[in-house]
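Of the protein chains in this complex, one is absent; all others appear in place.
Right, chain A next:
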């Protein structure tokens, strides 16, 4: 059963996203909404990872070796300025999108494994990840015209 690999992937993706939220928030402290909401979302991501951990450990016992190129590298540090903010939010968006699709996949696997507990965790968390995507999109829509057309 390969479910453990995807649980591990999602677990690490959530931790990476938490870390990236913190870095982007700190780098753009002069955008207070970005700072506060990134801090808030980082905590949430930590929480999701924490909820996944027992399942990852349990399924790891039955898992074969981890396949190649399982994990992806989506974040290489923050930038500055108006366009920098946009690009950083876009990085967060892609990382959250990876989590989002992982939730879907893990949710499907949970059905297959008849694992109601895991399914409950997926149900709780996948909606909130979707909301993170929505917030990032909203914030980027607001920032884009000023950053790309108006600012010098």
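Basically, a residue touches a chain if its C-beta (ideal position, glycine included) is under 8 Å from a C-beta of that chain, and two chains touch if they have at least 3 such contacts; residues count from 1.
The definition used in the following text is that contacts and distances are computed from a predicted model.
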Of the listed "Spermidine/putrescine import ATP-binding protein PotA", "Nitrate reductase", "Putative TolB-like translocation protein signal peptide" or "Sugar ABC transporter permease", the name UniProt assigns to the chain that isn't shown is "Nitrate reductase"
The one residue from A:90, A:108 or A:138 touching the chain left out of view is A:138
In the complete complex, which positions of chain A touch the hidden chain? 30-33, 36-37, 39-41, 82, 131-132, 134-135, 137-138, 141-142, 144-146, 149-152
